[in-house]
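Remarks on the structure that follows.
One protein chain omitted, others in place.
Let's turn to chain A:
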Amino acid sequence: MSQSYNRGLIEDFGRWKEFSAGMWAWIFHKFTGWMLIGYLFTHIAVLSSAIAAANGETMMLAGEQVNAYTGTIQGLEGLFIVRILEVGLLAVAVFHILNGIRLLMVDLGIGLTAQDKSFYASLVLTGAITVASVPTFLSGVGL
């Protein structure tokens, strides 16, 4: 047979507009899952300042002498960008949980014909919860 033409893997990414609901759900689930793992590491780093605090270490925050743990947390929470990232973390976690429940249902063979609708429902719910959380996360912080 004649040689044939292989269009390669790259064509898939160029076609993202044509991806179906289930494909987006899969991409988002991977992305959010790994974001959560990433957050876990930063979370451990921040919380480990409690060890320093337990050893009596202190730091200066807004002219006050506070222990290392309180200082780290309050310092971070005083940053606008950290508050924004927290909203993002909530969005990522909520989507992962909702879509995770959807995937567990799919694994059990429940509601397979509504799998696209349940994905859209996860997205909408995630959006709603995220928007509703904004006042809480952004209260008392200056730009």
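As a convention for this text, a contact is a pair of C-beta atoms (placed from the backbone, for glycine too) under 8 Å apart; a residue touches a chain by one contact, two chains touch by 3 or more; residues count from 1.
Criterion: contacts and distances are computed from a predicted model.
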item	value
Among "Glutamyl-tRNA(Gln) amidotransferase subunit A", "Succinate dehydrogenase and fumarate reductase iron-sulfur protein", "Glutaredoxin" or "Arginine ABC transporter ATP-binding protein", UniProt-listed name of the chain not shown	"Succinate dehydrogenase and fumarate reductase iron-sulfur protein"
Which residue of A:36, A:106 or A:123 touches the chain not shown here	A:106
Touching residues on chain A - with respect to the absent chain	1-7, 9, 11-12, 15, 17-18, 20-23, 25-26, 103, 106-109, 112-113, 115-116
